[in-house]
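Just one protein chain is left out here, and the rest sit where they should.
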Amino acid sequence: MKWPAIASLTYKETIRNRILINILLFAVALIALSLIIGDWSLGEQAKVIKDFGLSAMSLFGLLIALFIGIRLMVQELEQRTIYLVASKPVRRWEILFGKFAGLSLTLLLNVILMLLALWAVDWIIEKRIDFELAAAVVLIYVEILLIVAFALFFSSLMSPTLAAVATLAVFIAGHLSPILRDYVQLHPGSGLKKLYLAIYYIIPNLENLNLKMAVVEHLERPPHAVGMGILYGLLYLSFVLTATCMIFEKKDLK
Amino acid sequence: MAGLLRKSCGAALLAALALSIHISQKNLDSGRRIEFINRSAVFLPRGNVLRALSMGYRGIVADWLWIKSVLYFGRRVMDADNPYYLYALYEGDQEKIQAAREHHEASHKHGQAHSAGPHGHVHDHEHIEREKAYLSSLKRPEMDRTVPVPPDSVFLLDENLKHSLFRFKNRGLIDGVYPLLDRVTTVDPHFVHPYIFGGVYAMFETGRLQESLDLLEKGRRHNKDRWEFPFYLGWLYWMYKGEMQKTHEYLVEAVQKRDCPKYVMALMAGLTRNMRQSDFTRLYLEGLLESTSDPHVIESLQGALEQLRAMDSR
Partner (left out) sequence: MTCFAIQTNRLRKVYQGELGQKDYVGLEGLDLEIPAGEVFAFLGPNGAGKTTTIKVLMRLLRPSSGSVMINGVSNTQHQSMERVGYLSEQPNIYGYLTAREFLDFIGKLFGLAPSVRRKRIDGLIGLVGLKDRDRTLIRGFSRGMTQRLGMAQALMNEPDILILDEPLSNLDPVGRKDMRDIILSLKAQKKTLFFSSHILHDAEIVADRVGILDHGRLVQTGTMQELMGSGLKTIEIIYSIPEAGESVLGLSRERIVRQGDRTLTWTENMESAQEILGKLLKNGGKVFSVTPQRQSLEDLFISRIRG
């Protein structure tokens, strides 16, 4: 198994890419902002902070996943650094998976740091720590990983710009797709029902991974929402990664 | 050979994963609590915040909220907790209704434990009961059909007419649709349909007169060239508040707008000539019928017109 070596290399690369410094800056900015926003939102300070923090976490994560995810392989090919790696006794999928695993590790660290920052602010405001936030954060992390997988997938098929657009499109479609299911439920007689459902099941349902609102509002959750959400996300992730590995396996490294 | 084997292994793995994804999605969907999703929609930021957040994409954000509102509304009406929904679904077959209800309760037993809050089903049932009591307490007054009637009793011309036009079915059930519509119309104030939807159809279902009036007034403020807003406002003031003076003012305003249909003029004339209650109502209903394309509204209006005709032939 050579992928851990590639994973640790990628981890080093992304860490030295100064991402973490950005994240720390973000955390500091969050704390500063919370104090200002606290003045504006009478009594709802904790809710606002949590909404703000979770959304920012997901958005920042998405951006990092998107841009670094796409550059992950493209950069190796463009700068021809991959030649000295792929020519070693290593399986192609190990390179791809190693890259993915390395970035995942960086993103994990990133998400953990942000959660700690959020908890710190929560402690200042509420004098208690809302551990439920972790449930939403785990799902945010799974969603970020899924976006990385899609970025890798698309960047192995098309130019980086197109791949970024396609990945973003998956992200948006993934959050909108439940509308199709709802529509079919309301209009069971619709002639296009089968088509709508087919599209609904094909597009990753990213709303499965969205517990932000529910956690902040302390709404009741569907049973197993977190567990099944994680399972769903990981299954979809494996699917996309496997497909990407199969493409990469045959790819000419020009 | 080895290549082929690897390829088919890959394909088999992909197929297995796709199947598992499908199964897990079905599982997630089946475990979904409708309230859970619905309530999250109501916790959107205020309209003006959304408006700022949507930056250059206000149209799309408004559309999205609008679709959310309709789906929200529809789902509340179709919620298995709503006895009217089950009644309509199984066309009055009591056995099937009972079976569906039992199935529903069994499948949500787990969820019940969570729903002890103020927003659970208990709340909804209470509302329905209260609504039923309210409906039966309404008495049918004797009245002279040629004289303008006092507020609050116009729609009591006839019990059946009342049921057609003002179904109350979901009064209290739908507490989220007006906030949603308010957000839609704040993000995009020139999006006409949501106002009408809230002012007429949602009004028929919920009986939230004040919210409907507010929404239509907001539409009127932002869309000064549209005749629909004064027209519908006039209708609400006539039918549900019995304020002839107000109705007249609105109709005068509507007539002056571009593209205002002829029947509005006829209505105005009828009002000043002290037309018979039922004739005026019919005229208005026909106007409403002509100005809407919403199948639910059309259905309600046609029912009401039928009732009026039956009353006249009596």
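Labels A and B are assigned to the chains in the order they are written; within every chain, residues are numbered from 1.
As a working rule, contacts are C-beta pairs under 8 Å (C-beta built on N, C-alpha and C of every residue); 3 or more make two chains touch, one makes a residue touch a chain.
Values in this document were obtained by computation on a predicted structure and should not be read as measured data.
Peer 1: If you put the missing chain back into the full complex, which of the shown chains would it touch?
Peer 2: A
Peer 1: So which bits of chain A touch the chain we can't see?
Peer 2: The list for chain A reads 2, 5-6, 9, 12-13, 16-17, 79-81, 83-91, 250, 252-254.
Basically, only the chains that are shown with their structure count from here on.
Peer 1: Just give me the whole-number Å value for how far the CA centre of chain A lies from that of chain B.
Peer 2: 37
Peer 1: Please output the residues of chain A touching chain B within their complex, sorted ascending.
Peer 2: 176, 178-179, 181-183, 185-186, 201, 205, 208, 213-214, 217, 219-225, 228-229, 231-232, 235-236, 238-239, 242-243, 246
Peer 1: Which positions of chain B touch chain A when the two form their complex?
Peer 2: Touch residues, chain B against chain A: 10, 13-14, 17-18, 20-22, 24-25, 27-29, 31-33, 35-37, 39-40, 43, 64, 67, 71, 74-75, 78, 110-111, 114-115, 117.
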